[in-house]
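Pasting a structure below so you can have a look.
We show some of the complex, not the whole, and keep each chain where it was.
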Amino acid sequence: MKLGFVSAILPDLSLEEVVQFAAEEGFSCVELMCWPKGKAERRYAGVTHLDVANLKKPDAQRTHKMLAAAGMRISSLGYYPNFLAPDTTAAKKYIEHFKKVIAAADVLGVGLVTSFIGRDWTKSVDDNWPQFKKVWKPLVKFAEDRGVRIAIENCPMFFTKDEWPGGKNLAYCPAVWRRMFDEIPSANFGLNYDPSHLLWQQIDYLQPMREFRDRIFHAHAKDARVDKNRLNEVGILATPLEYHSPKLPGLGDVDWGKFFSVLGDTGYKGPVCIEVEDRAYEVTLETRKEALRQSARFLRQFIPQKV
Amino acid sequence: MKLGFVSAILPDLSLEEVVQFAAEEGFSCVELMCWPKGKAERRYAGVTHLDVANLKKPDAQRTHKMLAAAGMRISSLGYYPNFLAPDTTAAKKYIEHFKKVIAAADVLGVGLVTSFIGRDWTKSVDDNWPQFKKVWKPLVKFAEDRGVRIAIENCPMFFTKDEWPGGKNLAYCPAVWRRMFDEIPSANFGLNYDPSHLLWQQIDYLQPMREFRDRIFHAHAKDARVDKNRLNEVGILATPLEYHSPKLPGLGDVDWGKFFSVLGDTGYKGPVCIEVEDRAYEVTLETRKEALRQSARFLRQFIPQKV
C-alpha cells in the first residue's frame, strides 16, 4: 500500500509545494484535486492543483519531471461534483469537465480518477436510477476507451439540512454498489473506499472489502466519531452531523488495525490517501499540515512505509 | 400499572366483544380506537370501536354500564391521523374529528386521548413548526377546557418510501419533545411513550422516562428487532423497515425488565397497552388474539397483575 493524502486540504499551496511537502513528510503519493478554476461551491471543494482544462502535452511532461524529481506519484485525479444535480445545465458542465479529468489521467499516465456518482437529493435511489444510467454508461465507456479507471467514493454526501434528505451521492452502501456494478459491469468502474462513511451509517466496513475486493481502486483514510450522547437526543433520523463528527484517523471509531489487516489480506497494493475534514485541525495552513503529519504518524504503525 | 391493549388489532370485533375478550384474558384496560367510520387509510388505522361522532349521553351511559359489568376500563380514546398533512382540507377534517374524540373522552370520563402531532413529511422539523403551533395551541386549549389530557405517541411514522423522508409525526425524539413542551407548556400535553420507536432510532429509551416523568400519560408495549445483517447492506439512511421489524414484546430488542424497572421508579401508575404490529401474528383473528395473550404472558413477569 502507498500512503498519500488528498490535496484538497492544502488549497493555499501550489502543485509544486504540495508535492514538496508530500516528499518531505515521506508520503508516497497524492490524490490531486482537479476542480475547474473558480470559486468553491462547498467546503473541501473547488481546489485546483491541476488545471486539466488547459493541460497540454508539455505541461504533462513538466509535471512528470517535477514528480519524478520529488519521487512522488499521483494516486488519482480527483473531482467530486454532483453529476445528477437537478440543475441539469450545471450537471452537464460537471460532466464535460469530468471528461477532461479523465483525459488528463490518460495523458499523465495516472490511469485513475476519483469522484461521486451524484444524486438528486430530493429523490429516492430508485427515482435517481434512470438518470444514473443515462449519465454514467457513456462516462464509464469514455474512461474505458482511454484505459482510465473510475473510483467512486462511498460518501453519502449528506451532512446537514443542505443535503436533506437524500444526500448528493448514490453510491453510499453495499446494496447500491451491487446494483451499480450489475448495471454497469465494466472492469474500469470501481470504488474509492472510505470506511468512515460506512461506520456512521452502521455498516460493517470490513466485510465489503472482501466482497468488493476487485472493485477497490483507491482508498481514503478518514475517521468519524459517533456521539452516543447526541444520538440519544436526536436519533438516526437527524441529519448526520448532528450525531457524528469527521475526524483524523485515530481520533474516531474506525478500527484501523482491522481495516489494514483485512485490506492487506485482500491483496490490495494501491494508494491510501489521508483525507482531512476534521474541523479541529482546519484553523491554519500549519494545523492542516500537522493534521497530515499526525495522521501519518498514526497510520504508519499499520502500514508498510516503503513497499 | 394497568396492562391493556390497543383495540386496533381487533377490527373484526365489536366494542362489546373487545371488552369481553379483554376481561376474559385478565386485562385491566383497553385503548379504544375512535377513527371516523369509513375506509382505513393505512395498516392499523381506520378502526372504529367507539363512534365518537355520534356519541350521545345515553350511549355513554350504556358504555359505562357495559364496562362496569365487565370490570374493564378505557385507558384512552385513540385517533392517530396526520394533523399537519399537506392536504389541508383533509387535515381540517382530522382536527374536527379529534375535537369530537376529546369531547367524548370528557363525556365518558376517560380524561385522556392519544394521537400523533402529524407532519408534512416532505419538510424538515423547522419548516413544520409554524403549522405545529397553529394547529396544536388551540387543540391543547380545547382539551384543557374539558379537563382532558392529550398523550402524543413518539412514533416517527416512517416505515417505507411512502413516508419518506420525514415521516408523518414530529414527536419522534427527546430533542423535539423538549421543544414541543417549551412551546406549549400545558400540563395537559404529554406523551404516549413507546420504547420500540426509540430503540430502532438508537435513542436510549430509559433515561427519557426520568426526564419526562411528568409528561408520560400513557404507554405502549410494542417491541422492535433491528437486523444487523440488513443494516450492513443498507445502513441507517435506508427506510426504517429495511433494517428493523416491529415485533411483539419479548421478540425484539427492548429490555422490558429495565423498561418496567425504571418506569416503576418514576412513580408511573398508568396504563401500558400492548400494541400488535407484528406481521407474523396478523394472519387471522385467532392469531391476533393469541398475539395479545402471548404478549401478556411475557409482560406479566415484569408488571403487577392486579394493583
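We call the chains A and B, going by the order they appear; numbering starts again at 1 in every chain.
We take it that a contact is a pair of C-beta atoms (placed from the backbone, for glycine too) under 8 Å apart; a residue touches a chain by one contact, two chains touch by 3 or more.
Predicted model only: the values in this text are computed from it and were never measured.
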item	value
Total identical subunits in the assembly as filed, 2 in place	6
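Definition applied: only the chains that are shown with their structure count from here on.
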item	value
Rotation in the CA alignment of chain A with chain B, degrees, nearest 5	180
Inter-centroid spacing, chain B versus chain A (mean Cα positions, whole Å)	45
For the chain B and chain A complex, residues of the former touching the latter	124, 126, 156, 158, 161, 164-167, 172-175, 198, 201-204, 207, 231-238
